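Report on the following structure.
As you look at this complex, bear in mind that one protein chain is not there, while each of the others sits in place.
And now, chain A:
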Amino acid sequence: MQYITLDTETDFDGWRKAARSLVLHHVQPADVTWTVQGRDAELFAPQPPSPILEVNEGTFNVSGKFVELAQAAILHRDSERFAILYRLLFRLKDNHDLIEVATDADVAQVTAMARAVHRDEHKMHAFVRFREIGRERAAHYVAWFEPEHHIVELAAPFFAKRFADMPWSILTPDLCAHWDGHELSFTPGVGKSEAPGEDRLEETWRRYYASIFNPARLKVKAMQAEMPKKYWRNLPEASIIKPLIEDAERMTGAMIANAATDPHKPQKRPEAPMPRKTAANDLEALREEAAHCRACPLYKDATQTVFGEGPGNANIMLVGEQPGDKEDLAGHPFVGPAGQMLDRALEEAGVDRKKVYVTNAVKHFKFVPRGKIRLHQKPNTPEIRACRQWYEREVAAIRPDLIVAMGATAAQSVFGKITPVGKTRGRLIDLPDGRKALVTVHPSYLLRLPDPEAKALEYRRFVEDLKIAAGLQKKTARAA
């Protein structure tokens, strides 16, 4: 039998050193007895400590996951923890994957211990309550806490980083932690009487606790699951839990039973809403009207109507399909990836973007949500038809010479019927009202092409199409 005595309850390094040596000497877990200096002195006759052999002849690897679990589990208050950890380590030496087997009894027990320690640490972070001693610059903050496991050293750095600018002490029966503004230190445990009994803010805190509680939603079990009674004796707010619960039913009953009082007339009338800007021109009025459009169901799920933008006297009007994700959020057409592609192509073709009016055949974004993203959906004919009035009224307000339809949806809107892009693209077409139309692809079609060569080719064709518009823009510029 090997007798190992560790320096303290939290002596991980001592355990690790002894365990490593024991494993290398093939000492069976059943042949080791673990204890801590000073513990159980009266139960056992003092045993000669094992000569922990300085092992130099070998080493072995265990997974980082075990080390992490062991560092936490060793802080558990179960006195068997050193032995359980050694047993697991002994088995892991020849079976590395064992640590992933959640159904193994030792793995499950060590995992549960580590979890209990972390939960206790988390609860300490949450439930420590500092009390002020002295005021202003001389203030010192002192808390009394009773941890379930040996977690004071584990939990203390959190408080040092959080309350770096104030001196504090956390007193516990096991160990006390102190921060002087520069350094953490630890002293032996003390009794509760060493800690201050009250704080000037506690009455205010209880007032808040009582006011934030909604008596109509009493769920005492849910509260106790997260804040077990064992913590209550050190929480200043806990003294009012019982009266709050007892009073809850009466208060809720009163809220339900009491009919509402006569509505109160607000003393201060809200300022009258700002008068809407009178529409500067027809386009502004249209935009405002379209913001409230409900001609098809697409408005319901979209953020906003994305109306056309550009000068009211533009002689070229570009029509796309519908706003995309980014356009829907920003409220402006062609600001997303397709818009950037369009900008580049217009520049290459020699079209002055600032002198062009840009809009979409359908003015709400159609999509289906998939988790955190929205998948674009093609608008159907009834939706295109319902939205066509806005397109027609934009044309009437702007009176462009040339309308460029980008993609099939836009072409359908411009020509009033389904119009295949392939057969019509790249040439000027006369519209019944005397305007010219030009059909080309939608820039998002280029974005979707997977083959870079095809993409480059299609992009060239797109730019070529837009050059027809550029020619017309230059001609009218000369004429003017």
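Basically, a contact is a pair of C-beta atoms (placed from the backbone, for glycine too) under 8 Å apart; a residue touches a chain by one contact, two chains touch by 3 or more; residues count from 1.
Methods note: contacts and distances are computed from a predicted model.
Missing chain, UniProt protein name, picked from "Biotin synthase", "ABC transporter permease", "Iron(III) transport system substrate-binding protein" or "DNA 3'-5' helicase": "Biotin synthase".
Considering A:69, A:92, A:195 or A:241, the position touching the chain not shown turns out to be A:241 (whole complex).
When you scan A:62, A:133, A:201 or A:431 for touch with the missing chain, the hit is A:201. Listed residues A:59, A:103 or A:193: the one in touch with the omitted chain is A:103.
Those residues of chain A that touch the chain absent from the view are 97-98, 100-105, 108, 122, 125-132, 141, 143, 158-166, 181, 199, 201, 203-205, 207-223, 226-227, 235, 237, 241, 244-245, 248, 252, 255-256, 258-261, 263-266, 268, 270-271, 291, 300-301, 303-304, 326, 328-331, 367, 369-374.
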